[in-house]
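Every protein chain except one is present and positioned as in the full complex.
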Amino acid sequence: MSLVKEALQQLRKKPATKKYPKEKASPAKGFRGIPVWDMDKCLLCVLCQNACPPAAIKLVGKGREAEISFSMDRCMFCAECAEACPKGAITMSEKFELAGTDRGEMVFIFKKKPIAQEQK
Amino acid sequence: MGYASTIKVPFGPQHPALKEPEHFLFEVDGDTVVNVTLRIGYVHRGLEKGFELETYNHGLYLAERVCGICNIAHTVSYTQVVEELMGVQIPPRARYIRTIVAELERLQSHSLWVGIVAHEAGFDTLFMYVWRDREAIMNLFEELTGGRVLHAINTLGGVRRDITPEWETKLRKGMDSFEERTKDYLRIVNSERTFLKRTSGVGLLSPQDAVKLCAVGPTLRASGVKEDVRADDPYIAYDEIPFNVVTSESGDALARTVVRVEEMMESIGMIRYALDHMPSGTIKVRPPKIAPPGEVLSRAEAPRGELIHFGRSNGSAKPERYKIRSPTLANIPALCKTLIGVHVADIPIILAGIDPCFSCMDRMAIVDRRTGEKREIEK
Amino acid sequence: MIVYDLFFLLVFPGILFLLCLAFFTEWVDRKFFARIQNRYGPLYTGPSGILQPLADFVKLLSKEDIVPRAADRALFTLVPIFYVTLPLTALFIMPIMGETGLIAFEGDLIFLLFVFGLMTIIIFLAGWSSMSRFSIIGGVRSALQMLSFEIPLGIVLIGPAIAAKSLSISGIVQWQSANAAWGLWLQPIGFVVLLTCLLAELELIPFDIPEADTEIVAGWRTEFSGRKLAMFRLGRDLEVVLCAALAASLFLGGAQPLWLIPPAVVFLVKTIAVVLLFSFIRSLFARFRIDQVIAGMWKYVLPIAIVQIVLIELGVGV
Partner (left out) sequence: MISMSEVIEKLQNHLKSDFGEGRFARDRRIFVRVGAGSIKEAFRYAVQEMGFDHLGTITGADLGADLEVVYHLVERGRNVLSLSTRVPKEKAVVPDVSDIVPSAAIYEREVRELLGINFEGLQGASLLLLPDGWPDGTYPLRKDQSFGMLKEIKLKKG
């Protein structure tokens, strides 16, 4: 019978669980979500590709048109790439609802913006 | 056995009492267990072979994923082995942060376990309360390491994130509220008569058997043997942080519960002490890429018991042989011993007694208790 | 007048009302039990999840209905039907509309005891006919549990009958409204023993050994699926309504008009109160082992029940 007092107290308290689809818990500040490349800072060096343990990052193509193809289904959100990047171009976003049914959609391509005409 | 031969009751690989796939085949005579046969390997992923193909840095993430609940213990052991192989000395502040995170994980793992034992005994309300309070620790982990379960905070040469002052205040506040919740659980666990009826005197393990069968961790300490890797063979910062090893005399399922809850109280005290005496300075040292030939054995006190990592390097960037022996594996003979001669209804509680973490254990091996009569263990 | 009888039989205090009451009590039980455990309980089906039990029922009806090869097919399909009809028939003797039930005859209390016994046999047959290890163990356990709580239940039910000098539940309710005295104040011990035995009958937490999910998967219900499982869950809810109505009628005065409030509403309030009581007790305890239950019932609950009867004989509670 040792729980009676506690059980009655709980009745008055607001439930600790959240109504998930309606109320969403926002992740903490330093949360390691899916990595995002900021292509302006990116030097297209392959440091992140070598640092990634499950080899989820691949640099495709050469020169300015090269693009980073990041396959999210291999990624394990360990933030090694963010640490290895000399220019800090990779940041771990806060998105964590990443479930999907089609692995094809899980490959993200990051390209550099084409240089505007007047700059040439 | 005469006419009434034993019937074989399969437990697992999918069974509500087992959180992970394991197969126990119980020979039940009437309502008491006569013999248990164990078949494991359902989550064996060949990690040891994997270590040999990965560089040291990437092997860290393999070690972290051996087990979800005690991954700090695995990364602490792994980094110790590799740092000793490479001859790297980590800064004192990193040692303290590792200890704090290791103790926090012990809190999280033990409270998870208390909830599961309560659920096995049908005490669902305590299960809900304990797991609700555990969320506070998971949130603390999320803020510090960025991950609720897999905290990639230990790395070769130190830790990746430093403890900021405001996180420290949150930690202290979290510890205060968690402490008095733990006192509450201790009171409930010791006083709730229905829970006592289901756990006291169930699954007895005598000290002699515990030592003879090489049991480890809370299962060993609940039988009255005072052995804890943190006190006997201190690693990271455990030699500078005072704590007392919790033991209990009765060696039954209740003792294992009480020992774990009291260990949570100890961990809270240790975290506070570590926060007060936190040295300042850098938190990371750059490790070399390759390790000179050598072999190192590191022992850590995972929440479930003594965890052994044994690494051997051959001068290249990849380990030559890496062996992990997890605490659940060492507790299996003790588990099989306590399972003989109990009621069928008590099996889940005794199974949960050693806090089995089969993904840890499976990563390597084990045993089919030779069928036939009970003589093997006393061989 | 047939129309009225049909209406009474089929709609108001009859089948339709009882089914809705069964779903409603399951919803109340799940919400209250959840609130005690600091969570919300059903939320999204209907206003604050009130249609969840109905949704579960309909979902189960649409699910595949597997009969194990080794099962005794005839018995396997008959048992769920019995499990629903038995509590339904027993509920007709409960006074809901006024102080007399739809069918009230001298001795319907004994008929109720017979129905309780039959229910447990049906549960045992359910476990036995599905021929799987877990359900056989579950069935045997439910039979063992019945042997332990049936006698104290019988004794304690007779208490109010002796006080009211009538073996019919309606008679007891009328006696209580005549003397404006609730059975609870006259025989408090009887109420406590009745609650314990009803918990054992309903297989709620301290006594949910026949379907202990962490030990024998789902006990005697393991092999049932689809429509049969839907019937079992409905039967369980009806059984909860039956036990709550029994406790309300015998000890809390049952369906008595209170100034302007019609007796049916009073009955509803009392039954829901008893359901809440069940739910609260259910959240406090861990599960006993079968040998502890049998020993406990015979050593403690039975003597207390006998003490209660002795007290009434001595004229304490009349």
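All chains are identified by letter, namely A, B and C, in their written order; residue positions are counted from 1 within each chain.
The working rule: a contact is a pair of C-beta atoms (placed from the backbone, for glycine too) under 8 Å apart; a residue touches a chain by one contact, two chains touch by 3 or more.
A quick note: this is a predicted structure, and the numbers were derived from the prediction, not measured.
**Student:** Given that one chain is not shown, what are the shown chains it touches?
**Tutor:** B
**Student:** Which residue among B:V88, B:L204, B:M278 or B:V296 touches the omitted chain?
**Tutor:** B:V296
**Student:** Which one, B:K170, B:K284 or B:K323, makes contact with the chain that was left out?
**Tutor:** Residue touching the absent chain, from the options given: B:K323.
**Student:** Which chain B residues would touch the chain omitted from the figure, given the whole complex?
**Tutor:** Given the touch definition above, chain B has residues 39-41, 44, 46, 48-49, 53, 84, 211-214, 227-229, 231-233, 294-297, 299, 306, 308, 310, 312, 320-321, 323, 325, 329-330, 332-333, 362, 364-368, 370, 376-377, 379 touching the missing chain.
Here is the rule we use: only the chains that are shown with their structure count from here on.
**Student:** If you average the CA atoms of chain A and of chain B, how many Å lie between those two points?
**Tutor:** 30
**Student:** Starting from the mean Cα coordinates of chain A and chain C, work out the distance between those two points in Å.
**Tutor:** 53
**Student:** What are the residue numbers in chain B that touch two or more other chains?
**Tutor:** Residues 125, 129, 132, 192 of chain B touch two or more partner chains.
**Student:** Name the residues of chain A that each touch 2 or more other chains.
**Tutor:** 1, 3, 7, 10, 16
**Student:** Quick check on the complex: what are the chain A residues that touch chain B?
**Tutor:** That would be residues 1-3, 6-7, 10, 16, 27-32, 53-54, 76-80, 83, 92 of chain A.
**Student:** Within the complex, which stretch of chain A touches chain C?
**Tutor:** 1, 3-4, 7, 10-11, 13, 15-17, 19
**Student:** Which residues, counting only chain C, touch chain A once they are in their complex?
**Tutor:** 34-40, 43, 280, 283-284
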